[in-house]
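Report on the following structure.
Apart from one protein chain that is not included, each protein chain of the complex appears where it belongs.
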Amino acid sequence: MSTQTMTFAKALTAGLRASLEADDHVMIMGEDVGRLGGVFRITDGLQKDFGEHRVVDTPLAESGIVGTAIGLAMRGYRPICEIQFDGFVFPAYDQITTQLAKLHYRSRGAIRLPVVVRIPYGGGIGAIEHHSESPEALFAHTPGLRVVSPATPQDAYDMIRAAVVSPDPVLFFEPKGRYWSKGEVDLDSPVATATSDGGTPDPLGQARIARAGTDVTLVAYGPTVATALSAADALAAEGTSAEVVDLRSLSPMDVPAVVDSVRRTGRCVVVHEAPTFFGAGAELAARVTEECFYSLEAPVLRVGGFHTPYPVAKIEHDYLPSTDRVLDAVDRALAH
Amino acid sequence: MSTQTMTFAKALTAGLRASLEADDHVMIMGEDVGRLGGVFRITDGLQKDFGEHRVVDTPLAESGIVGTAIGLAMRGYRPICEIQFDGFVFPAYDQITTQLAKLHYRSRGAIRLPVVVRIPYGGGIGAIEHHSESPEALFAHTPGLRVVSPATPQDAYDMIRAAVVSPDPVLFFEPKGRYWSKGEVDLDSPVATATSDGGTPDPLGQARIARAGTDVTLVAYGPTVATALSAADALAAEGTSAEVVDLRSLSPMDVPAVVDSVRRTGRCVVVHEAPTFFGAGAELAARVTEECFYSLEAPVLRVGGFHTPYPVAKIEHDYLPSTDRVLDAVDRALAH
Amino acid sequence: MNPDASQGAAAEEDLVQLVAPDGRRTDGEQAAAYRDRAAHLGTDELRAMYRDMVLTRRFDDESTALQRQGELGLYPQGRGQEAAQVGSGHALHPQDFVFPSYREHGVLQVRGVDPVDRLRIYRGTEHGGWDPADHNVHLNTLVLGSQTLHATGYALGVQRDGLVGTGDPQRDTAVVTYFGDGASSQGDVNEALVFAAVNNAPVVFFCQNNQWAISEPTSRQTRVPLYKRGEGFGIPGVRVDGNDVLASYAVMAEALERARTGGGPTFVEAYTYRMGAHTTSDDPTRYRERAEEEEWALRDPIDRLAALLRAEDRWDDAWAADVEAQADSLAERLRADLRALEDPASTSMFEHVYATPHSQVEAERAWFEAYEHDTAQDERDSSREAAR
Partner (left out) sequence: MNPDASQGAAAEEDLVQLVAPDGRRTDGEQAAAYRDRAAHLGTDELRAMYRDMVLTRRFDDESTALQRQGELGLYPQGRGQEAAQVGSGHALHPQDFVFPSYREHGVLQVRGVDPVDRLRIYRGTEHGGWDPADHNVHLNTLVLGSQTLHATGYALGVQRDGLVGTGDPQRDTAVVTYFGDGASSQGDVNEALVFAAVNNAPVVFFCQNNQWAISEPTSRQTRVPLYKRGEGFGIPGVRVDGNDVLASYAVMAEALERARTGGGPTFVEAYTYRMGAHTTSDDPTRYRERAEEEEWALRDPIDRLAALLRAEDRWDDAWAADVEAQADSLAERLRADLRALEDPASTSMFEHVYATPHSQVEAERAWFEAYEHDTAQDERDSSREAAR
């Protein structure tokens, strides 16, 4: 087992490299993914090693990127599209929503579109407008798309490879604020492939218990898993045992895993960076309440962004869900 | 008081006409809105009466329609954009989400964008793909937009006029399946204007009690208000008194009105055509549960579309929330 | 007749035409370069085109009638555009791939897509209707212009597969995408031009300018002839008389060959006319003049090819009668088979949302099946029934 300590970013690069190696039809396309290696260097070195043919600098047009990726996929390729920042996925929104999500359905299964759309997302990096947003809920509502977000280097490595082999389109949200965080990565871990007969569990649809606990369930994904874990640390020191569930996938959402936890703890706080209004936490709260109605000691509480555009960098840390705000919510849940 | 019986569609036309009459800077722009009067004839006769200058047939490009409307609004105009069908709003999604929604914030109030985007939405009309969708949640999650949907001819007339005078951008979702339904419309009703000092209630943000009741609260908006009312009729015959709340607006959402009702009834079912997964009902359920935790006898239940693309016409009635499905949910709520 | 006078003038000037409306072959300079492309077409080929045009029109008329009878929810007529579609379709090789919009009944006819399959979408039983791999024809795309990017991407795939410029006509592959004058304004179409040009993709942009986008004349989309659109992207353009099946064939044959041999994309504007309504839901009397329709009726593409066949002694009454008979039986089969189409099962709505299991879909499907089952068994009291 070749386990190494590496950054989240490098784990992604390793996952992309492994995907390019495993299948000739895998290709990377996007703005500046070639010589530059992308503005975050996630594709660093890949064009050099795999050629301009496999790692393609495209014109600056996101609809064009996703739209041509659909055509390439119809011809048997497996394009991995890089969107430069969260706020720049919207020119491609029509292609993603009306075409990428629906062609498998429209063709009654005749067309498969194994397209991955990688989107660095989330805030906390001191950036200007459009560079810190969390638009995942705007995709999870659309049937036909899988929407996932890894939280650890190991998951970055495993989930990107699983996304590439998935026959379904995957919106792959990368918590850019975690790119430089480090962790152990087993580079020999198997590629999780979904089977279409429903026999094996869906690798892009299963939550992970990031920390076991008994008094309250904290649910998070992507960048806020770290926030939830830090809150759990603080709570542990106070004698409160928090379980942390890393959702990993928003569509599908592993509700049974959360329900199982909440049935034990009786309390649930969900944390994400996106505005809570119409956000993923709403879906989770609605579902958990429906299925744990008699075990809940308090309503499911949501900690997230506010109903404002992502604010200027100087005050973004007041906008983002912090450890303190999670603790505040836990206090409120426990007070019930 | 000049009250007339008219269709929902005609009430909208009357509201647009009144808006064009009231302010020279109001204009209508979109595909086929001129001589044809729009594919649903909502702008019927308006170009003839107000001229090609006020009612403008644009090139076939939705991003261009909304993008140029933003520029026109910056120059002092009040454009009302017509999107031909729900499924064709997505090419304009970037302009709506990154520009229309954010320019007021970006400019710290210096720029106001009184743009209305009219979107006929919803199903049940036997149409082909992209012509029956309910994408409202994909807009309500974005701060800076108001998202509303009238359910009656009177509201169609009142809300379109209020939307036009609103200094904020309004996504105006028209339940196309109700276009031919009739109702009384008071054409002398005053235009509800929002005041910026917060003193008067927000006319585009207040729910309406469509029917009073005591045993269960049914929440709906747009096309499903009629469904909820028909369920209430059936329940009444069985001795169950249902209150029906017509939300009218999704952003903002009049949560206090629903909370007030649910505190009295103890049960709540929310009904919309959009898929429930990440839909408006999730937000409503999360909020109502949070605020009515101790008055709820049952979890808030959702009746809506499924997590599938809008299906083919031959089976759309199995997809759409029906009276029966609402009754089923009420049964489940009452069984708790 | 085009509301924009300047375009009308240009139309006549720049138009590639091989057969005049009276059926005689033209001899102008303009078309000289294309004449050779059609020179090899003998009686059999010309008759095959005629047949496809007649069958396409019969399909059109029959579908319109079926819609009136309530058998279809909607139908977009192709009348008037048969030459543009059948001519361009005949220039395709089997390995070429087509990305249509929604009005290309003539192309589907040429490619062999089953007539009933073509109507499933309008009957409301399917969103698609056929397997694209069967005839190398993608499904209809209703979001205007989106398919031009798919076609460009597919062409980039063909290029990567090494199937451009091999010199083997059985292998070299081109892609064509059809779209309308209205769709040309969409950002996607222009991005497709960018991607195609920069990569020299083997794709033909075939724009049918039928003068109208529902109620909007082409002058609302452009102020210069549309065939020029590609030039600023580095894509050569040509305007062909879309009511002339030979010219449509020849121009398309050249564009496809350029694509297959590595010469890159071409923008073809087929100048034609939508003789019918936009769809069966449309009412063209609200926005266009009868006189315009009548003038274009004189340029009917089927009449023109018939005139050519007669003028060149390629016509044969027995053969023509057989074509009519084929049309009759197509119509008959269409009526019967369409009516026989079964409605999909309600649970089919949950199928193919994803290629792999998705818990949300599965949970909802399970709920729905149980609900359907219960409802079927349920004996509700009459008051509740009444309210439904």
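Letters are used for the chains, namely A, B and C, taken in the order the chains are written, and counting of residues starts over at 1 for each.
Everything below uses one rule, namely that contacts are C-beta pairs under 8 Å (C-beta built on N, C-alpha and C of every residue); 3 or more make two chains touch, one makes a residue touch a chain.
The model shown is predicted, which means the values in this text are computed figures rather than measured ones.
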Full-complex touch with the removed chain, picking from C:Q221, C:S248, C:T279 or C:S348, is C:Q221
Residue, one of B:V185, B:M253 or B:I315, that touches the chain absent here: B:M253
Which one touches the absent chain: C:Q77, C:N140 or C:Q186? C:Q186
Across A:A9, A:M27, A:I42 or A:A61, the one contacting the chain not displayed is A:A61
What residue numbers in chain C mark contact with the hidden partner chain? 185-188, 190-191, 194, 197-198, 200, 219-224, 228-234, 237
With the missing chain put back, which residues of chain B would touch it? List them for me. 53, 58-59, 61, 63-64, 67-77, 91, 94-95, 98-99, 102-112, 143-144, 146, 166-168, 194-196, 198, 202, 205, 251-256
Considering the entire assembly, which residues of chain A contact the chain that has been omitted? 31-32, 34-37, 39, 57-61, 63-64, 87-88, 90-91, 126-130, 230-231, 233-235, 237-238, 277, 306-309, 311-316, 318-319, 322-325, 327-328
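Just so we're on the same page, only the chains that are shown with their structure count from here on.
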In whole angstrom, the CA-centroid distance of chain A from chain B equals 31
Could you put a whole-Å number on the gap between the CA centroids of chain B and chain C? 36
Provide the C-alpha centroid distance between chain A and chain C, rounded to the nearest whole angstrom. 40
At least two other chains touched by the same residue of chain A: list those residues. 91, 94, 98, 102, 105-106, 143-144, 251
Mind pulling the residue numbers of chain C that touch at least two other chains? 126-127, 143, 187-188, 353, 358, 360-361
